[in-house]
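For this view, one protein chain was removed and the others were kept in their places.
Which chain is which? They are A and B, in the order written, and residues in each are numbered from 1.
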Amino acid sequence: MVAPLSWYLFLGAALFGIGFFGVLARRNAVAVLMGVELMLNAVNINILAFWRFVRPDDPTGQIFSIFVLAVAAAEAAVGLALIISIYRTRRTVNIDEIDLLKH
Amino acid sequence: MNIDLRVIGEAFHQFLINIGLTSGQASLIDWIFGALILLVIFIVLAILLIWFERKLAGRVQDRLGPNRVGPFGLIQPIADTLKLFTKEDITPAGADRITFNLAPTLAVFSIVMAFAVIPFADKVIGTDINVGVVYLMAFASVSSMSLLMAGWASNNKYALLGGFRVVAQLMSYEIPMAFAMLLPVLLAGTMRMNGLVEAQGQFFGLGWNIWIMPAAFIIYLTTALAEGERAPFDLLEAESEIVAGYNIEYSGLKFAWFYLAFFMNTWVLSAVATTLFLGGWQGPFVSQVPALGVVYFLGKTIIMFVIFAWIRATFPRLRIDQMMSFCWKVLVPMVLVLFLLTAIILKLGLPTIAVWLLILLSNVAVFVIALWLLGKGLEKSKWASKRLFTPEIPRL
Partner (left out) sequence: MALQILFLIVAILTLGSAIGTVIARNLFHAALFLIGTFAGVAFFYVLLQAEFLAVSQVVVYIGAIATLIIFAIMLTRSVMGREAGALNQWAGIVAVASALIIAALIWLFTIVKFDVNPQPVPDDAIAQIGKGFVSTYVIPFEVVSILLLVALIGAIMLARERHQ
């Protein structure tokens, strides 16, 4: 064991918070997606830390984080396709300006 | 006579302990020395390979090749390197300086890292991790990222187009390549590179995977040509279309780094082909004389390298849409069907010989059917209609 469990959990927490900031504070839609990816990574660190420290004999932790990986890939593909599609019609990827439903 | 190559490493380790280091410090120095030796082999090999390929391409194209500097032009690459040293190191105006300088380093780094899992002989391997094959794919994707960075940071539209082509080409061809690499993994039941070689040791060290899965080998070879950016798939640096692609703005030593990465990438691809399909260090008498393993491994890898160089010197370049549709419409379905068939055959629980024969049969069948369908498709030929003239395609 290189480091205690709490170090990994703190790291995951910090990464999650930074990703949260990115999602809520960025103007650009692509940057928002990057924040989401950071949060998913933080979650994966926590899952794997718990797998390693609590139940290393059971592969469930690793399998679950592979599911997270797959969902992240699907989310990135669809999200970026949406952004490109919006860009094509509105000529902007600034999420403050994409507010058709408001008017 | 049982010479094990690890004896040298152990003797060195013992020597370090004898001069008064702890075991941990000695291991650290062992690793650093091992890495340095690999790095030196890497550079010397690259210089030899550059000479070799130029000479070979010269012969294929009825030229002499380099023959001025040193015997047979052997020191030509060193002269070239010295010339590149003296060139001015230009960073174009408006370029993204840090990314621009980082890209060549990352390109070489990703390929040096791949050396860590290549078994040169039995147990002579940087680290025999249990995910060796996926590790190779991981660093292949880092390598394509470095080319994308180079294309973007140059602030040049041709370089950017080269970057776009990197995304298109390398990512598409990664898929059939990954599946082709996983076929031997299915058969051997391990992803350790050394384990994959050990699994090919039947029949006096000649039970190589190429005999039972030739179609997988051919698919790997094709995708390796694309991943190594070699003709006929060198669209990333097509001079006639996008000048020089991603490395257009690079000069001097930074260009040399890309050049080095290019040649070493081909070497790594040859070494992986050797490990997965040509039995790696396996060969006759290798269990009696382990040192023969290095000879077998290097010999097979050089043969693979010659094949790559030969193809490069012979074939013209494909068009980008032809290349992409070849990947998605021919290679990907082919390799998926092959993968499915192999998995089913392995699950049938037949005796080993029957399994091998069935896999061979499925490989040949998939290959023949793919060729037949390709011929059918080319007869109708949407591809030919884009040309200015329509050549007569002889009916089969």
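Definition applied: contacts are C-beta pairs under 8 Å (C-beta built on N, C-alpha and C of every residue); 3 or more make two chains touch, one makes a residue touch a chain.
Remember, it's a predicted structure, so these values are computed and weren't measured experimentally.
The chain that is not drawn here is touched, among residues B:29, B:74 or B:167, by B:167. The chain omitted from view is touched by exactly one of B:38, B:57, B:112 or B:129, namely B:129. Considering the whole complex, the residue from B:60, B:112, B:137 or B:243 that touches the absent chain is B:137. Residues touching the missing chain, restricted to chain A, are 1-3, 5-11, 13-22, 24-28, 30-31, 33-35, 37-38, 41, 44-45, 48-57, 59-60, 62-63, 65-67, 69-78, 80-85, 87-88, 91-94, 96 (touch as defined at the top).
Where chain B meets the omitted chain, the residues involved are 96, 99, 129-131, 134-135, 137-142, 144-145, 148-149, 152, 160, 163-164, 167, 171, 174, 191.
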